[in-house]
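Here's a structure for you.
Here the complex is missing one protein chain, while the rest keep their positions.
And then chain A:
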Amino acid sequence: MSEKSGADILIEVLTDLGVEVVFGYPGGAVLPIYDALFKQDAIKHILVRHEQAATHAAEGYARSTGKPGVVLVTSGPGATNAVTGITDALMDSIPMVVITGQVPTGLIGTDAFQEADTVGITRHCSKHNYLVKNPAQLASVVREAFHIATAGRPGPVVIDIPKDVQVATAQERSNAPIRHKAYAPQVKADPARIEEAVDMLAAAERPIFYTGGGIINSGPEASRLLRELAALTGAPVTSTLMGLGAFPASSPQWVGMLGMHGTYEANLAMNQADLIIALGARFDDRVTGRLDAFSPNSRKVHVDIDRSSINKNVRVDLPIIADVGSALADMIEAWKRRKHPTPDLAEWWNRIEGWRAVRCLDFEDRKDVIMPQRAIRALWEATKDKAPVITTEVGQHQMWAAQHFDFDDPNKWLTSGGLGTMGYGLPAAIGAQLGNPDALVIDIAGEASIQMNIQELGTATQYRLPVKIFILNNEYMGMVRQWQQLTYQSRYSESYSDALPDFVKLAEAYGWKGILIETPDQLDAGIAEMIAHDGPVMVDCRVAKLANCFPMIPSGAAHTEMILQSAQVSGEMDDEAKALV
């Protein structure tokens, strides 16, 4: 049997695993792998402009296609630049495999050129990681890495490969064994608990489904099953930021996103519910607000594939460890088998409609200036028939997009939820466009966030990716400014976006089309022009500078203490409140 180099083994295993796209950046410690890539054409390599962008592009690819994203970067700075995206993928449970070059094994520990302790640095921001010291182990490590990245709660896995291991040869074993046999997350729920959950659901007077990113991760079938169970029970459905699209926003049972910038009706329904069915959501602090006031009178069922998510922040009455899609199928089956009728929730819906009538997302529309909410709604109106994939950066624009852009399908909404990474949106859009070549992919951005990975304009140009960037330009790091207004008597410390570039000229310099929208009457035409252009477009949409994102539950407040309008906001908070994020 002939021997192959570690680099060749790596490429062969990746090909065998069905990897089509790798996002990467070459460097000294990965030259053998790049040479192996050069000699094949099964895997397409996308050259980014910064390693952080490679990781976010892989996330965007993974989130929009359901396949794991793959990243290839060099040692030292290549690996450390990737750390933000690895952490982002860990927080948002994105399946990703990151291959990093390392200095030759003999030089490890000598402070060699471009050496960093990659396994040490990524140990706690990855789901798992490896340092491969022998090319004979490479095939099994790579196969195991893909298994771990995608099985159970998905996450990023890092494989650090020293340069000599890439060059050295070994016999290739096509069916190399996987070492961590113990790693087998529970997928199927305990049937007794499913029955109990279904009976609780049938008996509840004020039930609500609280769904999260786990539904998206479980695959499109989980979204379909959620719709079916919701229809059977007639209960309202709310979702976290990460779960938007799992349930159609056009459904009358949809009450909007919950949490800090969620809707009044979603948060009040959570607060007043007698039963919460949490499906692939993790009771994040943005969702719960003040813990001791979170849904005080409800019983709680929590379906999650990750045992450590259960009882982490909120005590639940019935934990169900399972893949949420599998649990939903079981719940539907049990509901039908036990012949539960559709419960009469008329009284509950009356109350919800009462909260809905507050119309918490309404905003003061103006003739002289574009309100950011108006811009999002206009973008949605213009694109909703095209089933666009939307990515975002982080901040006010992200929350406005979540509130005002309606999603009817999963895998269309890509955002950095857990880590809150500014600079996520543009590379994620690039990854999503590669995974969905015919889709309309739009990065809804802020003028501050977009500058964090602005160099990726070049990547889109190089690969002729027709991604669109829609910048809500209010000349502020808006969410920082909003918090400073609410908490620090409007002392806007370092939150003004000074020395902004001319985004139109910047776009043109990269071979993009640039569009400036300054007034409300230019909005629809500008958006239409953006959509019509067969290539990448950056829109600089000037919006009201001091608009705030409401409704809002201030940090550490209860769902019932929601701020609906800016008039209710006053100057300074006490130290306890200031200490909360």
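Details
Throughout what follows, contacts are C-beta pairs under 8 Å (C-beta built on N, C-alpha and C of every residue); 3 or more make two chains touch, one makes a residue touch a chain; residues count from 1.
The rule we apply is simple: contacts and distances are computed from a predicted model.
The listed options are "Acetolactate synthase small subunit", "Formate hydrogenlyase", "Peptide/nickel transport system ATP-binding protein" or "ABC transporter permease", and the UniProt record of the chain not shown names that protein "Acetolactate synthase small subunit".
Among the residues A:L131, A:I161 or A:C360, only A:L131 touches the chain that is left out of the figure.
Remark: the omitted chain is touched by one listed residue; of A:E20, A:D164, A:D306 or A:D524 this is A:D306. Residue-wise, the contact with the chain that is not shown comes from A:H180, picked out of A:K44, A:H180 or A:R491. When the omitted chain is restored, the residue from A:G106, A:G120 or A:G354 that touches it is A:G120. Panel shows chain A; residues 119-120, 123-124, 127-128, 131, 148, 152-153, 179-180, 182-183, 306-308, 310-312, 315, 575-576, 579 of it touch the chain omitted from the view.
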